[in-house]
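All protein chains of the complex are present and in place, except for one that has been dropped.
This part shows chain A:
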Amino acid sequence: MGAIRSRLRGFTTAALVLGLVLGAAACSAEDDKSGDGKTTVTIQWFGSPGFDQAIKDFQAANPDIVVKSENRGQLKDFQPLLVQWLATGSSQLGDVIMLEEGTLLEFLQEPSKWANLLDLGAASLKDTYLPYKWENGFTADKSKLVGLGTDIGGLAMCYRSDLFAKAKLPTDRESVSKLWPTWEAYEQQGLKFKAANTGATWIDSATSIMQPYIMQNSDTWFYDRSNNFILDSNPKVREAYDYGLKLAGEGLTSKLVRWTPDWDAAFKNAAFATVPCAAWGTGVISERAGDAGKGKWDIATIPGGSGNWGGSYLAIPEQSKKKDAAYKLLTYLTGKAGHLAEFKEKGGMPSSIPALDDPAFADAKNEYFSNAPVGRIFGASVKTLKPIYLGPKHQQLWETILEPAMQAAEKGSLGADAAFTKAVTDGKKLATG
């Protein structure tokens, strides 16, 4: 018993010491400058923006700044962390933060936690960005610029030419583009493809047509411009929803849930022939389909005309103590050189006009996609872009409410009307809460 007691005593001491150490560690503030006078700037990003080479180049040009690049996984995992860090002023929060378009819109409603890039000298950059991208970084009263654009989505239709050949459809991108000037034509070709019994479906999921279809045909989605919730009365959204489910009803979709391992595996298994893709989507596809898919994928124009799908921004938290160094990094990554490096690495399309006009983008071909002229295809899709107003909670309304409801309807666990009604009810609560 004596032994146990002394061991317990040892344990309490150890526990106490541990508690003190942990407490002390939590309190120790991070130094702004390390001993050698260099400033460390932390950038936090999600997905695959392709910052690696750009950061290396920046590092070489700015030896007095050390860049710490943190990969925070997927958007849906990063977003809640970001909210917690901002709310508590956590020291884990970096100096330059990548924000998805939808996420940025949410923060624009409560911009106090973010630095005004105009104060750091961003005003002069106005003409270097696509107007749509530049405007979207501002708060409603245009007094504060929170984010500068990295990539922009653009729109195209990626397709597997090997499956097209099997179904006796044309395979070269010019003829394929002519197959589907409209979404109705796209559906007709799908039925033809299905009749050929290739073992694959026409498209991965009914939900995949939502973003392209709505971005092309409407200038609003969940909100009107005064931030009223209009999902129940926005005719274009319902039209897209019904169109997607019609494809599903005709057996043209694989009924996959996007961004899941099943979806990833379906690319490898050549389970579907077409998928609408933004410029960043080319990287998504090549990562998943792997070497076996190289040269089998190609890119055609999308049915229904031009539009944009997604894209991201970089911003600086107000709490950052290294705003000047952070701003240097931010403007490098969102400038011409940064945009082009990111395009080369992961295929994200520049939103910077000089980068868009640069031959490195404009004449670029994508080897993986049978040498498709991606610069020309995606570049053309944003030239005549009509901006769409997304509103504060757009990303969550889509990801956690409308998309799941549509998936339920696609799989048949709920009727199309009932699922839409559920999305309206849940959405209204989120949007007005």
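In the analysis below, a contact is a pair of C-beta atoms (placed from the backbone, for glycine too) under 8 Å apart; a residue touches a chain by one contact, two chains touch by 3 or more; residues count from 1.
Note that in this section contacts and distances are computed from a predicted model.
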Under which of the names "Aspartyl/glutamyl-tRNA(Asn/Gln) amidotransferase subunit B", "FAD-dependent oxidoreductase", "Cytochrome d ubiquinol oxidase subunit II" or "Sugar ABC transporter permease" is the non-displayed chain listed in UniProt? "Sugar ABC transporter permease"
Among A:77, A:135 or A:367, the residue in touch with the chain that has been omitted: A:77
Touching the hidden chain in the complete assembly: which of A:117, A:256 or A:416 does that? A:256
Which residue numbers on chain A touch the omitted chain? 1, 4, 9, 12, 15-16, 19, 74, 76-77, 79-80, 83-84, 86-87, 106-107, 109-110, 113, 256-257, 259-262, 265-266, 269, 271, 393, 396, 400-401, 404-405, 407-408, 411, 413-414, 422, 426, 430, 433
